[in-house]
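Okay, structure first, notes after.
With one protein chain removed, the remaining protein chains of the complex are shown where they sit.
Right, chain A next:
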Amino acid sequence: MNSSEGKLKSSSSELDLDRPNIEDYLPSGSSIQEPHGKLRLRDLLDISPALTEAAGAIVDDSFTRCFKLNPPEPWNWNVYLFPLWCCGVVFRYLILFPMRALVLTIGWIIFLSCFIPVHFLLKGNDNLRKKMERALVELICSFFVASWTGVVKYHGPRPSMRPKQVFVANHTSMIDFIILEQMTAFAVIMQKHPGWVGLLQSTILESVGCIWFNRSEAKDREIVTRKLREHSQGADNNPLLIFPEGTCVNNQYSVMFKKGAFELGCTVCPIAIKYNKIFVDAFWNSRKQSFTMHLLQLMTSWAVVCDVWYLEPQNLRPGETPIEFAERIRDIISVRAGLKKVPWDGYLKYSRPSPKHRERKQQSFAESVLRGLELEEK
């Protein structure tokens, strides 16, 4: 996920349609002083509310908090614990890591030696080929999970393969996909990555029916929406997994869900994923770390412990808009995984907020100024 650093483009109006009223979430009361009674010079000059809001945002803001790494408290600070910690490091790097790397290598060898023949030799027999490829992808994902000593507890009934059904989950790292994939071969919609990840995406993941998009291309959205729709309607396709946040968040907050997944006319099955921070912080900050470094970090930690909850499938209620539906699902997932909701669009990582929000504030202030004028004219 290499976005151009420092080059923020102003977001298109499309981003607006994706999000409900932010005013519903932010503290009520306008940021600009609303004059009561007759309009005085004081009312116009007093810009303290707007300044206070700006200063508040400078000092702390809910958006940046979503992407903040929370390093665990260091416990190795005394003469007794420090050598213990050092032993731990040695064990992790010199014993665990090589073992895990070996496991992963063996896994890849097995996988490739089965996958390549199956892929080419069974070209005619599509059904069998798909089944085997699915099983193999699940296998390699299990190997990946084993390579971090992943301890995953799955709760809830395993997803069934039915048409007109999509799965949505909160997003912390690309390993979310691997963890879910080892149980059920999902077809996922992902950002196209460069490097070896991209290679994997275009070869192996193609076989489970994954869909790629490119965040930076505006036209891409329509194509992707169309592909999503086609995929979800097909009975034969693997169940579709979507991460509606659109970006990785630090597993303590959830950002707004994009409505694309919720207007396909399908049943939506929410999945909540929560990582246990004691062992490792699984948040992948794509701006700070490449995926390779992230994997290496996981492979040199003690374990990746997480809970996965498959929650009750939901349908669009009569009279509910897709955005409200998305918010309802976000609520369900956030409550289950203990995430705090914030009213920001994850894509604000890559672009500026739309001028609409500022305009709303300006409009309410302008109206109150005019009201103040009116009062004295009466």
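Going forward, a contact is a pair of C-beta atoms (placed from the backbone, for glycine too) under 8 Å apart; a residue touches a chain by one contact, two chains touch by 3 or more; residues count from 1.
Convention: contacts and distances are computed from a predicted model.
Trainee: Which one, "Non-muscle cofilin 1-like", "Translation initiation factor eIF2B subunit alpha", "EF-hand domain-containing protein" or "Electron transfer flavoprotein subunit beta", is the UniProt name for the chain you do not see?
Mentor: Going by UniProt, the chain not displayed is called "EF-hand domain-containing protein".
Trainee: Using the touch definition up top, pick the residue from A:216, A:292 or A:362 that touches the left-out chain.
Mentor: Selected residue, touching the omitted chain: A:362.
Trainee: Please identify which residue in A:39, A:96, A:268 or A:298 touches the non-displayed chain.
Mentor: From the options A:39, A:96, A:268 or A:298, the contact with the absent chain belongs to A:39.
Trainee: Against the chain that's been left off, what residues of chain A make contact? List them.
Mentor: Contacting residues on chain A, toward the hidden partner: 5-6, 8, 31-32, 39-64, 68-69, 71, 287-288, 344, 348, 352-353, 357-359, 361-363, 365-367, 369-370, 373, 377.
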